[in-house]
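With one protein chain removed, the remaining protein chains of the complex are shown where they sit.
In order of appearance the chains are A and B, and numbering begins at 1 in each one.
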Amino acid sequence: MVAPATAFILVFSLVPVVYGLGISFTEYNPLHRGLPEWVGLRNYADLFTQPQFGKALGVTGLFVLMVLPATVVLATALALLVDRPFRGVGAVRAALYIPNIVSLTAVSMVWLWIYSQHGLLNELLGLAGLPAQDLLHDESTALAAAAAMRVWKALGSNMVLILAGLQSIPRELYEAARVDGAGPWQRFRYVTVPGLRPILVFVVAMDIIYLAQSFAEIYVLTQGGPLGSTTTVNYLIYTSAFQYNQFGSSSAMAFVLFAFIAGFSLVSVRGILGRQR
Amino acid sequence: MAVSHHRRIAVGTAAIALTAALAACGMGGGTAEQTGSNQLTVWFPGTDPAESALVEDTLVPAFEEQTGAEVEVTYVDYADLSNKLTAAFAAGTAPDVFGHGPAAVADFVANDRLEPLQDYVDGLDQADLDDLATALPGGQVDGEQYLVPLQMQGWALAYDRSDFAAAGLDPDSPPTTWEAVRDAAAQLTVRDGDGAITRSGLLLATDPIGRQQSFATLIAGAGGELVDTADLTAAFDTPEGREALDYYVDLFNGDDAVATGLGVTYSANPTAQQPLVTDTASITLLSANAISKLAAEAPDLDLGIMQPLRFEDSDTPAAFGGAGPGLMINADSHVKDLAWQFIEYMTGADVNQEYVASFGGIPVRASAADSGYVAESPVLPAFLDAAPYFVPNPNVPGWVQARDTMDAHLEEALNQKAPTDEVLADMAAAVDDVLESSR
């Protein structure tokens, strides 16, 4: 029964990983007609001497840190708001979920518009009597501007997951807490939070995996600039693989990224799996 | 409730079964096409709707009529072109003919991906060779032809004549040196009460590709060059390079800056958002295509075009330009003769003129100067006058990466992260590394 899925994942996930690991030890120019040249660990060694890669790792980490806490806290708040049924709750939930299902490219174009010189943001700032901003062209704000879009985009899916978590908390626990004289805050602190822990671990792990791979929004909004302040690892991989034809070293970058993602997310995934034993 | 569930499941199952059946058909038929003797695949760079409509609906059908060939044209956006070509070459699915900028040619040649076109070119009539004489060298690597340009390109300073008049400058005799432009720009710059610039006197491009092109224009005007093409090393860490970079950086920085909007793209914007139209700049550096568009779409703008400029200590004016994007033939194509026929067709006098007219470009043939299209254009005659002074980017392997490396360093200089002499030295070392590893 597990054979079809396992075989598939073996062939289409694990084989490519091994294959890719092999590529990362070679100098491989796809335009070149000869075979890739084996260079051992040189691609990896080079990464540590190139300041761009270290910087891109930092940018990627910072991006995750900017988006993750904000989106989880806001999504939890939204989930609490739409947890109890009311007329039109389905429509509201769907509305909040929409950002998640519109393609990232199209959504990024809308935000490009919002941030533009005469865009929504500057119109609002103007109404408030504040000076216009050019967030995407300022080294100190560009990454935050991209992160704000991503918070908005990730909100819906996180909210739905957390909502699911809320609904799996047995109502009796709340009743019991109420009988024990717990107020709203105490019920939240001692019933809701522990009840949500497994789903939060799941949400955090999945968000780390997706956010650490940010590419499309960077590509549309900033192309990695200004001054490399939004060049994420995946953006760097993309340019070195497809603009400079360096499949070997870009595979090496991808594996280092993989190690970081796996390190940070495996801890939390284990949290869920460990719980059920 | 239960009923509706069942119905939904039934409908869903039917839909899935139907789709699976459709998919089976679709996949069965979806094998790669074998290129027959009269089938030609062509990738064009760019996505201008007027251009692609002309090519797909008029030019290609006429070619098919003439030759009996079947041509499949695909337009690929510049941003996606490199990765699609890389993937397609790795896969063996690359088209017979494809377009790209001259900057990419040397890398393809270094990897033996292009058919040498020298024999085909040598077979042209002398009259055609003379007519194409300014264009062809831009598609050569080590003296051998690999790309035939479809258009010429050039960059020039476009200016608002009414701004000049209002500032007491003569719009009919614009400056001829960069120093004089800078003086004019100081008079044209407008500031608000806080001293912030609201209208740039002289705006050069500072977006990622634009930075390298602006610098190329300036260093050419200073009498310097970017790369020594003989020994493939950086050639800009010189007094000329220093003069060009200092000039560029000072436009945007310091108390007497004449430009604002560092890093913001303007050159690729639609006409309505061009700084000259929104009155946020009085002089901007633009391509011939962009200026043609301005002239056509902003009739209220009193547009002037300057000839290439020089610095006072240099003898010859110069600007970034030369051969533009063109067509190449895949070395693995099975229909190379047909592919060449297509290139010849696209560079024929009438067809080429119709083609460049669809986006306001400069025709590839010198004889087009006498044509109605050029003569009637308010823009193109100025570019044909300037043609002898255009300097292209070098065709050396690794150029795309070298260009991006330069760009990153130029950005640092513009943002004053380091002094210009330091930036030039670092930039030269980095570009040397790239060129050496691509040799």
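The rule is short, and it goes like this: a contact is a pair of C-beta atoms (placed from the backbone, for glycine too) under 8 Å apart; a residue touches a chain by one contact, two chains touch by 3 or more.
Simple rule for what comes next: contacts and distances are computed from a predicted model.
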{"item": "Record-based protein name (UniProt) of the chain missing from this complex, from \"Probable DNA metabolism protein\", \"Sulfate transport system permease protein CysW\", \"Carbohydrate ABC transporter membrane protein 2 (CUT1 family)\" or \"LacI family transcriptional regulator\"", "value": "\"Carbohydrate ABC transporter membrane protein 2 (CUT1 family)\""}
{"item": "Residue among A:Leu161, A:Val191 or A:Leu221 that touches the chain left out of view", "value": "A:Leu161"}
{"item": "Touching the absent chain when the full complex is considered, from A:Thr49, A:Ser103 or A:Ser140", "value": "A:Ser103"}
{"item": "Selected residue (touches chain absent from view) among A:Val64, A:Val191 or A:Ile261", "value": "A:Ile261"}
{"item": "Footprint left on subunit B by the chain that the document does not show", "value": "5, 8, 15-16, 19-20, 22-23, 26-27, 30-34, 46-49, 72, 74-75, 77-80, 83-84, 87-88, 90-93, 95, 267-270, 272-273"}
{"item": "Residues belonging to subunit A that touch the chain removed from view", "value": "1-2, 4-6, 8-9, 12-17, 19-20, 23, 78, 81-82, 86, 90, 92-107, 109-111, 113-114, 116-120, 123, 152, 155-156, 160-161, 163-165, 167-168, 198-199, 202, 206, 209, 212-213, 215-216, 220, 233-234, 237-238, 241, 247, 250-251, 253-255, 257-258, 261-262, 265-266, 269, 272-273, 275-276"}
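The criterion applied here is as follows: only the chains that are shown with their structure count from here on.
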{"item": "Subunit A-subunit B separation of Cα centroids, rounded to whole Å", "value": "35"}
{"item": "In the complex, subunit B residues that touch subunit A", "value": "82-83, 86-87, 89-90, 107-108, 111-113, 208, 261-264, 400-401, 404, 408, 411-412, 415, 417"}
{"item": "List of subunit A residues in touch with subunit B within their complex", "value": "29-33, 117, 134, 137, 139, 223, 225-228, 238-239, 241-245"}
